[in-house]
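Below you'll find the structure, written out as structure tokens, and then a few comments.
The complex appears here minus one protein chain, its other protein chains still in place.
Going in written order, the chains are labelled A, B and C, and every chain counts its residues from 1.
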Amino acid sequence: MTMEAFGEEEFGERRSWEVPPPVTEPGWLSEEELAATRGRVPILYVEAVPVRVDHLGCVTQVGLLLRGSASTGRLTRSLVSGRVLHGERIRDALLRHLEKDLGPVALPILPATVVPAAVTEYFPFPGVSFHDPRQHAVALAYVVPVTGECQPRQDALELTWLEPHEAVAPDVLGEMEGGRGSLLRHLLRQAGAVD
Amino acid sequence: MTMEAFGEEEFGERRSWEVPPPVTEPGWLSEEELAATRGRVPILYVEAVPVRVDHLGCVTQVGLLLRGSASTGRLTRSLVSGRVLHGERIRDALLRHLEKDLGPVALPILPATVVPAAVTEYFPFPGVSFHDPRQHAVALAYVVPVTGECQPRQDALELTWLEPHEAVAPDVLGEMEGGRGSLLRHLLRQAGAVD
Amino acid sequence: MTMEAFGEEEFGERRSWEVPPPVTEPGWLSEEELAATRGRVPILYVEAVPVRVDHLGCVTQVGLLLRGSASTGRLTRSLVSGRVLHGERIRDALLRHLEKDLGPVALPILPATVVPAAVTEYFPFPGVSFHDPRQHAVALAYVVPVTGECQPRQDALELTWLEPHEAVAPDVLGEMEGGRGSLLRHLLRQAGAVD
Partner (left out) sequence: MTMEAFGEEEFGERRSWEVPPPVTEPGWLSEEELAATRGRVPILYVEAVPVRVDHLGCVTQVGLLLRGSASTGRLTRSLVSGRVLHGERIRDALLRHLEKDLGPVALPILPATVVPAAVTEYFPFPGVSFHDPRQHAVALAYVVPVTGECQPRQDALELTWLEPHEAVAPDVLGEMEGGRGSLLRHLLRQAGAVD
């Protein structure tokens, strides 16, 4: 029985509750539990596009990850993305996934409010704009300026910085799974980074 | 074994998928399944404040429901609120809960985008701003103008229209559970309806 | 000396101030005064895209005006658009221009908040994304559902309802002046009406 890919101690140190939740409610699930749960309710995700901005707040670079697809195993471009755990705040989940993918000194400037820039609904059915074969996922997406150094922490993972117009080139967007190319373009348009 | 309070046929007719999801993935859960799921992942909700607006778009009236608390059974003021089911779109969930609570001819004007006016995180732990003893719930909240007649469809339910300043009076907000008084005030402030 | 194209009595009846502003501060200007002012400060505009929405809030039709260009005289597709007058509230300006262009029974649902869906900066210089040869204009833009009948009130004006994908066809967007095609596409994307 395999656990999801993050340890309890790492999870613990990120939590900043004044009153900690009881230890009997861990946020991680066994694969069996996660599979059963995925068939029952929409699963809440956070997604983030790390960007570098200039002194005027304009997006100058967009960070895209290269990693193995969770469904096909093929290398694909992807956003920072991951589940919100039971008992975990959205801000904590967002920071946890940013640190997991960009390393501990990326120094992201998290948004002042958790109202997202986009809400994306991924369905396991065919014929939808946003698709996730594993589950019905609802993802809250954010554009997050990073001010430090990014060091992807997992071997299979590489971070590429592209200029905004490069990031929305058809061949780059086409490499992204489940409609995330369309999401990325939407987020960069919203941020005024591309037309 | 009791099912949640909405039937399959009602659910079916609201869905507007071009390609319908497979019948083997029903959105409703038995009480046992729901209880198990609630201990494993955050549960996605939609919440709505029905309002009447004047010709300038200013909120003139705020609709509050009176209903039995899901946790204590006491009558409390509440918002339109409910789960997003597996396979259900946020828009469909929002409309379904609005129709359940306001009747079929309320004629709500749903928001053009599902990016919510507020994201509220309810935790089952003590010491948090927003509390739900049953679960960790994440609610996407919307202010929804209604243009038709509202007829609450369940006996124990009454809809009261209050002026915005009445809706944020301390005794009204104090009747709301889990911090929803604070959420209501936030939403009405955002809509420019109260100071 | 020609006045701008709206009469004082019409303007007066739209204003809903509890304490009316003094009559010595009229919002309208002579052409000379307007020309001088346009060279001194950015001029505040409101712009609106009238849409029809279905019961789920999805945009089904987009209303585009056909009218003579203020700068070239040629017929062009345009948005509802106009100045905010001195002493006039944004909501009042928005409603005034909607009524001027769509008639008195369009029954628009104005937004709950005047925070716009987009802020567009038009400059009189060449080489900018958004261009207005007359002035530096800053426009607050809104997507406005209309629920009644639209009857454009000026002879040279026609209102065409297009499906969202038709409204963003290159030949339609190309007919719009000053970059407004790009603005229209941005607003419809934000509303989830087009990809």
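Simple rule for what comes next: a contact is a pair of C-beta atoms (placed from the backbone, for glycine too) under 8 Å apart; a residue touches a chain by one contact, two chains touch by 3 or more.
These numbers come from a predicted model, not from an experiment.
Only one residue from C:Pro116, C:Pro152, C:Gly179 or C:Gly192 touches the chain missing from this view: C:Pro116.
For the chain left out of this panel, the touching residue among C:Leu64, C:Leu95, C:Leu140 or C:Ala167 is C:Leu140.
Where chain C meets the chain that is not shown, the touching residues are 17-19, 21-22, 25, 29, 33-34, 36-37, 39-44, 83-90, 114-119, 121, 123-128, 136, 138, 140.
The omitted chain makes contact with chain B at the following residues, 129, 182, 186, 189-190, 195.
By the touch definition given at the top, chain A reaches the unshown chain through residues 16, 51, 53, 55-59, 91-92, 95, 109-114, 143, 145, 147, 190-193.
The rule is short, and it goes like this: only the chains that are shown with their structure count from here on.
Seen from the C-alpha centroid of chain C, the farthest chain centroid is that of A.
We define each chain's centre as the mean of its Cα atoms; on that basis chain B and chain C are separated by 34 Å.
Among the residues of chain A, none is found touching two or more other chains.
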